[in-house]
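Here it is, the structure, as structure tokens.
Here the complex is missing one protein chain, while the rest keep their positions.
Take a look at chain A:
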Amino acid sequence: MNLTITRTLWNYRGFIFGSVKREFQSRYRNSLLGAAWTVLQPLAMITVYTVVFSELMRARLPGIDRAYAYSMFLCAGLLTWGLFAEILQRGQNVFLDNGNMIKKLNFPRICLPVITVISALINFSITFTLFILFLLAVHSFPGTIALYTLPVLAIQIALAASIGTIAGVLNVFFRDVGQFLNILLQFWFWFTPIVYSVATLPRWARPWIGFNPAAALAQAYQAIYVYGKTPDWHGLWPVALLAAVLCVLALLLFRRHAGDMVDEL
């Protein structure tokens, strides 16, 4: 099953990369600042959170008294959450948004979620590169430890793409899924230690955070970029397993309903 999917995607690579490119171009087509908006949006968010929370949080980031410590903490969690949320949000609408094309052309539908993931990754890499440059500028770059970002990122993307595709398929049949997911994302964001650290939570709440797969991911990034440590792999294994299970589930669900999907668009 995976082999045929891989081959299909390879055969349609021209279409996939072409679509990613066109999507990127068309997003900023009629704007003056163009791709700068990709950066400005998270930058504004980081500024707001820094201004609002840095005073509250300063004392609560244990063992860190560097300048910009909170900003770094925030960036590590927020930028990666941004990628996660973008894949999810666009994944849930991927089949609905492309209904026009799905109805008129015969092509492997699996290309669509892949296009979504790749274009989200491009946006992410722009902002994340700036973050790295900022770290280098303030001499806080963690060095080779930063390479650990890649496996963590892989787990996160797999998780987001799976949930996004599942939501995308379900959303065609039950539009409630899209509405629900938007609300869920709001709660999920605040239940994940991104703007606050786990240490600030009341003692009884801390173990519960362990059930949130996004928390383990956010903490992994924070470990790398704030503390310069290797991430806690024990916390990440269950997340990786979950991502793998959801990935299979997403493919099965997609396979089973890809045919019926056209009838509902």
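Going forward, a contact is a pair of C-beta atoms (placed from the backbone, for glycine too) under 8 Å apart; a residue touches a chain by one contact, two chains touch by 3 or more; residues count from 1.
Rule of thumb we're sticking to: contacts and distances are computed from a predicted model.
Novice: I notice the complex is incomplete. Of the names "Response regulator", "ABC transporter", "Methionine biosynthesis protein MetW" or "D-ribose-binding periplasmic protein", which is the UniProt protein name for the chain that's not shown?
Specialist: "ABC transporter"
Novice: Give the residue, chosen from A:A36, A:V52, A:M101 or A:L136, that touches the chain omitted from the document.
Specialist: Residue touching the absent chain, from the options given: A:M101.
Novice: Which of these, A:F173, A:W190 or A:W233, touches the one chain of the complex that we don't see?
Specialist: Missing-chain contact among the listed residues: A:F173.
Novice: To test your reading of the contact rule: which positions on chain A touch the chain that is missing from view?
Specialist: Contact residues on chain A toward the absent chain are 11-12, 14-15, 18-19, 22, 25-26, 29, 100-107, 173-174, 258-260, 262-263.
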